[in-house]
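Some chains omitted; the rest stay in position.
Going in written order, the chains are labelled A and B, and every chain counts its residues from 1.
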Amino acid sequence: MLIRLGYDITFDCPGSAPIIALLKVHSSRVQDLRKPDVLTIEPATSTEYYFDSFGNYCCRFLAPAGSIRLSNSTVIYDTGKPDPVSPWAREIPVHELPTNVLGYLLNSRYCEVDRMSNIAVELFGGIAPGWNRVQAVCDWVHQKVTFGYQYANAMKTALDVFTHRVGVCRDFQHLAVTICRALNIPARYATGYLGDIGVPASSAPMDFSAWFEVYLEDRWWTFDARNNQSRIGRVLMAVGRDASDVALTTSFGTTNLQQFTVVTEELLAHEAAHS
Amino acid sequence: MLIRLGYDITFDCPGSAPIIALLKVHSSRVQDLRKPDVLTIEPATSTEYYFDSFGNYCCRFLAPAGSIRLSNSTVIYDTGKPDPVSPWAREIPVHELPTNVLGYLLNSRYCEVDRMSNIAVELFGGIAPGWNRVQAVCDWVHQKVTFGYQYANAMKTALDVFTHRVGVCRDFQHLAVTICRALNIPARYATGYLGDIGVPASSAPMDFSAWFEVYLEDRWWTFDARNNQSRIGRVLMAVGRDASDVALTTSFGTTNLQQFTVVTEELLAHEAAHS
């Protein structure tokens, strides 16, 4: 399956503002790209690319005062298979985990592992470790939290979600990530493209999406407490401890969002031929 | 100057518990060691050493049920000069910072940059950028916050310190770090040895200490909102976003502290001859 990916984002900047953008397909999927994955910036601006400590491919630039447009259109190959499900995947004891995943057991801004620790153990400590326990966390979060765009609040933490029980996509993932970490399961926040392939199309405009990954057995696996179902066509862009690490754009100055569209949809055969 | 460093820590573990220890002198000071810096664990336990994503040298092991003792005694050379002061060191615009320091501009568990941003700009936005602004932050925190061991609270955040105005060493640094980040100055939390060299000896038992570092001009510089004076003989052990990243020991299970002593004192000439 081929998937067309892209975005078109315009900011208005009252003054020049440094911006860090995580708007590239993640290095783990680069080999699947069928067209170049080029972040176009208008007006043309000097950019610097680098990998952050989480392995995300970041672009840094100084947005000049005025309007700035970030856009991209590319095509990626996808197996067309839903997120893998591996009920036999085990939780790994902390002292046997690869050392490079240990940081995903710790606190972060929106994931207060310390404050949620007793709660997590009371709710899920009695469930047998492994894939099914992580799934139980997702089921619980999915069932208990009500989705609504009006509940978006950039400063909302996992504990806030636990008490308020309302939120947007990122809030579901933050709560699930925090519970997993409190159970000593490495968990990280993920963002990327996620279209409607295989599910009823949403009436909401397409957007980037958030999900999360947990380390079980010998690798990271995809979970999604918001949708709580295996989905086709996720394209990872960035991972980190929480939304603070993987904001698609982080501005160090005032930037007013003027326009924002995201495209992620299956490329039909005849389109693919001409794309 | 030679400084004797060491610690002697005993935990009682009701069951086996994985522990990550950041109890080694930081790699940036390894060339100054005059004796091996050996973490001794009793009973002898299999250990694994690795560098975390912040560059800290970590030791991981599985503490068995029962009593476990972590100890060390070493000697390090120190110039005997106080923390450098460079009033001419400039703040670097975000788009010109080295990319590997950008992560120290972001939120972390105890440093809610997002919540403190307006406050920081109101208090310090009018001060000329550079070393003196960071010093002004330290002065403010040092003056406004009252130190007291009874105020220790492992879940206290920078905003809590800002509102309560009481705390222990780490709280002072968390508040200063958060304000610096909110001003777009990279700042990181640091822990290590700090004795009484050159200052009146404290009546409190020696302990590890926390300070913080900010990136100005072309390097990281030491600041200390708790003591707010240049000190002699700091020996860095670990750096990170906040205390959550650089806990000297992080236990994934119950561990009860039984005993804790730290030594960090100037080694006099005749001692050095025999040490």
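Going forward, a residue touches a chain if its C-beta (ideal position, glycine included) is under 8 Å from a C-beta of that chain, and two chains touch if they have at least 3 such contacts.
This one's a predicted model, so the numbers in the text were calculated from it and none came from an experiment.
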Assembly copy number, counted for this structure file with 2 shown: 4
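Note that in this section only the chains that are shown with their structure count from here on.
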Size of the rotation, in steps of 5 degrees, that lays the CA trace of chain A over chain B: 180
Separation of mean Cα positions, chain B and chain A [Å, integer]: 32
Residues of chain A that touch chain B when the two form their complex: 18, 20, 48, 50, 52-54, 58, 60-62, 93-95, 99-100, 102-103, 105-112, 114-115, 154-155, 184, 244-245, 250, 252
